[in-house]
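Reading through the structure tokens given below for one structure.
Of the protein chains in this complex, all but one are displayed in their positions.
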Amino acid sequence: MRAPNFFYKGLGFAVLKRRVIKIALPIAAAALVLSACGSDDDGDKKKDGGSTAPGNSGGGNKPTWTIGFQAGLSGENAQLGINEENGARLAVEQANAKGDLPFTLKFKTSDDEASETKSVSAAQKLIDDSNVVAVIGPAFSGPTKAASPNYAKAKLATVSPSATNPSLTNPENNFTAFLRGAPNDNAQGGGMAKYLSKKLQVKKVFVVDDKTEYGVGLSKVAKDELTKAGVQVVSDSVPKATPDYGPISTKIKNSGADAMIYAGYYQDGAPFAKKLKEAGFNGPKFSGDGTNDAQFVSLAGDAANDWFLTCPCADANVEAATKQFTDDYKKRFNTNPSTYSAESFDIANLVIDQMKSFGAEKITREGMLTKLKGASYKGLTKTFKFKQNGEFDGATTFIYQVKGGKIGYMGDIDQLVGG
Amino acid sequence: MQPDEILDYLIPGIMLGALYAVIAIGYTLVYGVLQLINFAHSEVFMVGAYSALLALTWIDPSTNPTALVSVLLVAAGLAVSGTAGAATAFALEKVAYRPLRRRNAPRLAFLISAIGASYFLQNLAGKLFGRDSRALPTLFENKKVFSVFGTQVTILQLLIVCAAVLMMVGLDYLVNRTKLGSGIRAVAQDAETAGLMGVDIDKVISRTFIIGGFMGGIAGFLFGLHLQLSFTMGFLPGITAFAAAVVGGVGNIRGAMMGGMLLGIVESFSSPIFGESWRYVSAFAVLVLVLMFRPTGILGERLGRSA
Partner (left out) sequence: MTTTTTDFAPTAATLAKLRRKRWYQHPMYGRLVGTVAAAVLLDVMSGPQGSREDVFFSLDKSLGSMRVVWWILGAVALWAVMEFGKPLYQRFLGPKVGPLDRFTTPVTEPVKAVTAQARAKTADLRRIVWVRLGFSAVVIGLLILLPNLLSTFWNQVLVNEVAIYVLLAIGLNVVIGWAGLLDLGFIAFFAIGAYSTAYWTGAMPVDPPFKLNAFLVIPVAVATCLLAGLLLGAPTLRLRGDYLAIVTLGFHEIIYLIAKNADGFTNGPRGVQGISNFGIHIGPIDYDWELDPVPYWYLLIGIATILIIAFLRLEHSRVGRAWTAIREDEVAASATGVPTVKFKLMAFAIGASTSGIAGVAYASKARFISPESFLLLFSVLVVAYVIFGGMGSLWGVIIGTAFLAWLPQYMKDWVDPNDRFMYLGALLIIMMIYRPQGLIPSVRRKRELSMAKAGLGDADAMSEPAGGRMT
């Protein structure tokens, strides 16, 4: 547009003509490349972990082995993947820094964007690297389903801290290299149902899931178990990132249910809790380990009070070891550990433990898989043992309740209910 | 659904509809002057919310401020989010759209540039503020103010609807009564002729973006108060609001307001009628139905060129 010149008078903006773009953009592009390289350096430092730590500098002829890690590190669901990545990375760095390993440990991440479309190639990246002897991940059940046949073919063990869909360990799948590092959804759903029906003796429960694989799985088990126990069940699904939890809260209030279960993650549990409080629903409210996170309380504020949260993890928050972990984590990553950080840390240590047991022998993928299947390791969060089909051994569910802005430990559900 | 529950769903529906309407106006304005689906508008919305979070945390880091402080915080939040939204939209136009206009780029190139800008802003916010959800402080503790036939209305709902209505009335005045408004309408109708008549098209387009961004930013803040913040928070409300703009007749400001309200209320009622998971299906079904019978939306195009 060529407007008469005097129209530009007094316009600061008008001087920013095409030339600005002409000059600024190549600079931006060049700097972009530079900064990309710069952050690559950072990334490499990050990736190499503690390989330059003092304890290792002498061992020139130590073999190098790599622990792989697959999860979504970019895109919408990146947070969970980042939590797990940091936990595992911390374990690897600490193991290297100790200096008593018979090998040098490396950590290699592969981003699957939490998408099953990208999962196969992300897995292949780790499989192709013959130094990778075990993989932590994938974080979600969908990518796990997509990638597990390839891992099984390569006999590369994957230990997932968070893929809790029960069907993954179904023998028909032939996911022979898959090990689940957490109890599956059945355990928690059953625990909730038991507590509601036996301890609180409610008549009618409203079950809401978030339409994610996790939420649907958990709510299905809870619904089945509640129905079995003779409790009336009403249910609805609220896809995560719904813009308004008002209508569903009203619906729950009006349904006359005595209690409700939310099967989903804290990101959506928190606004839901707020709207439930606003709607005036006062019955017991339950949620699973996806919501059992300090962030739930900080997001929901007062509305989180009195929520019951189940978890396959015992309360370890007070133990000295966990405190140490929290401090180290905070120091390394500038942020507090979050959902599955500690589990991932534990699993990395479990893997390192098994690698150590090879002693002077050469570590093979197949050997790792066999060893991991027979492993028993007591970590910060729980004791890790696996059944023959790769299922996590042990299904104790613990229950917590939010009180005064803190998630307080109540105990083992079976013990609380009394049989 | 019982008849006496209608208000229980209508009031949240109106609130949500008001938010959609305000966002939809941003889309409609830009579409009016540029015939461009401004995909990055949802990120302007997100930036508004985050800037308010920064400001509010900076002023008062406590999560449960008192009523007096709350009023102050709301005022600050509105001011900051509006400014940040306007600034983002302005920069967006300057960097992602204006150079393309200078080069006579085809319209689809604008679309891709918009998608790129949206991607960029979203992931930049994810990087800067963490990819986890965040909450704005709970202002007024969501106290009820009054009840209509037994249905409670909260301060927040009132605030959102009032702010939205005020903005819409202001905008309507601005577009229909002021010099800038007639410039916007002129450019929307025929940019070339408007230019020949002495309208500075660049300036009009730039200011249109600023107005849309201002409203989008404030909508982001209000939405953040109502729900919470995350770096992808703009996507779904953005898509729905654009659908609302189309339902009302894209390029038509009053149409956008109407479309937003309609979709908000339809979504709210789809919860008791079809189940919550069919919420978006109902919104888009309304869109398809409306377009089948009125191909240019309910009110038809007004700002833009007639079909």
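A and B are the chain letters, set down in written order, and residue numbers restart from 1 in every chain.
Criterion: a contact is a pair of C-beta atoms (placed from the backbone, for glycine too) under 8 Å apart; a residue touches a chain by one contact, two chains touch by 3 or more.
Please read all numbers here as calculations on a predicted model, not as lab measurements.
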Original post:
Of A:Asn131, A:Asn173, A:Asn254 or A:Asn305, which one is in contact with the hidden chain?
Top reply: A:Asn173
Subject >> Touch criterion as defined above, residue of A:Thr66, A:Asn165 or A:Thr310 at the omitted chain >> reply: A:Asn165
Original post:
Which residue among B:Ile205, B:Ile253 or B:Val266 touches the omitted chain?
Top reply: B:Ile205
Original post:
At which residues does chain B meet the chain that is not included here?
Top reply: 31, 33-37, 39, 50, 53-54, 57-58, 95-97, 99-113, 115-124, 126-132, 134, 178-180, 182-183, 187, 190-192, 194-195, 197-201, 203-205, 239, 242-243, 246, 250, 277-278, 280-281, 284-285, 287-288, 291-292, 295-296, 307
Original post:
List the chain A residues touching the unshown chain?
Top reply: 1-3, 5-9, 12, 14-17, 19-21, 23-25, 27-29, 31-32, 35-40, 42-43, 73-75, 78-79, 82, 109-111, 115-118, 120-121, 124-125, 127-128, 141-142, 145-146, 149-150, 153, 165, 167, 172-173, 211-213, 215-217, 237, 239, 295, 334-336, 338
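The rule is short, and it goes like this: only the chains that are shown with their structure count from here on.
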Subject >> Gap in Å, rounded to a whole number, between the CA centres of chain B and chain A >> reply: 33
Subject >> Residue numbers on chain B that touch chain A, as the complex places them >> reply: 2, 5, 8-9, 12-13, 15-16, 19, 63-64, 94-95, 98-99, 102, 123, 126, 130-135, 138, 141-142, 152, 154, 195, 198, 200-203, 206, 223, 226-228, 230, 232-233, 235-237, 240, 267-269, 271-272, 275-277, 279-280
Subject >> Footprint of chain B on chain A - complex, ascending >> reply: 1, 3-4, 7, 11, 13-14, 16, 18, 21, 25, 74, 76, 78-79, 82, 211, 236-239, 241-248, 250-251, 254, 266-267, 270-271, 274, 277-278, 295, 298-302, 335, 338
